[in-house]
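Notes for the one structure printed next.
Note that one protein chain of the assembly has been removed; the remaining protein chains are unaltered in position.
Up next, chain A:
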Amino acid sequence: MQALYAQLLVGLINGSFYALLSLGLAVIFGMLNIINFAHGALYMMGAFVAYFLLNLGGINYWWALLLAPIIVGIFGMILERTMLQWLTGLDHLYGLLLTFGIALIVQGVFQNYFGSSGLPYAIPDQLRGGMNLGFMFLPVYRGWVVVFSLVVCLATWFLIEKTQLGAYLRAATENPTLVRAFGINVPRMITLTYGLGVGLAALAGVLSAPINQVRPLMGADLIIVVFAVVVIGGMGSIMGSIITGFALGVIEGLTKYFYPEASNTVVFVLMVLVLLVKPTGLTGRAA
């Protein structure tokens, strides 16, 4: 039974990263109509920025949680202004190819300087150790990752679904020309949205650093699963991405316990089934 709970916890942690990353992808797809293949590389950059802040600047984990998303978010906004904005109105394929190319370049540069092996990033002192819950032992840092990710996801959902800024975003997703004719600077909003989505990826990278180490290919390993999560949840659906992210993490964890051989493929099997039954995803809207 202990092993089952342990796998459930691992599933929840993976689900946290899936949810944060797929949420960023959903926000970007909804607003920019771009399938951001660079998301994994930007997640990796978040972890590296945390590593640099600590080792070069002596800036600790807590500041990195704030600074890394801002720094990587600004990098993302520069990408959007200099490259992605020119793809407006073109087929999805162009955005996919461009962001895939960006991912390869970013990962290649980091691999060139840091190799493929992981760099250590220590768990902050305040989150070391664990708690005995009676039925299982819970490492404090892992519990923190799950709770913090959930809070960030729900805050993002609230921002988009329940605030005036979110109403601008949703309206601009439907009809950017009219929203702009109301006096809203839509191009600037698109840039900031890309920054927000990228910032969420970087935040996931910082959270991941103490668990998975900091590696140039850490994003490449994860991004394919995250895309499957987004497809299952429904492209562009905010709550769909959050729920599906956590749910698939748990399903993956349970599969590791009950039928480990299928744990690496269960997400993709589910994706195929969902695509067959509901091609727009579980919560997605038809185009």
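Just so we're on the same page, contacts are C-beta pairs under 8 Å (C-beta built on N, C-alpha and C of every residue); 3 or more make two chains touch, one makes a residue touch a chain; residues count from 1.
Keep this in mind: contacts and distances are computed from a predicted model.
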Checklist line | Protein name (UniProt record) of the chain left out of view, among "Phosphoribosylformylglycinamidine synthase subunit PurS", "ABC transporter ATP-binding protein", "Sarcosine oxidase subunit delta" or "RnfC2" | finding: "ABC transporter ATP-binding protein"
Check: Of A:Tyr5, A:Trp63, A:Tyr168 or A:Phe268, which sits in contact with the chain we cannot see?
Finding: A:Tyr168
Margin query: I'm checking contacts with the chain that's been left out. Which of A:Val151, A:Ala181 or A:Ala262 qualifies?
Written below: A:Ala181
Next item on the list: Provide the residue numbers of chain A that touch the chain removed from this figure.
Entry: 164, 167-168, 170-171, 173-175, 177-186
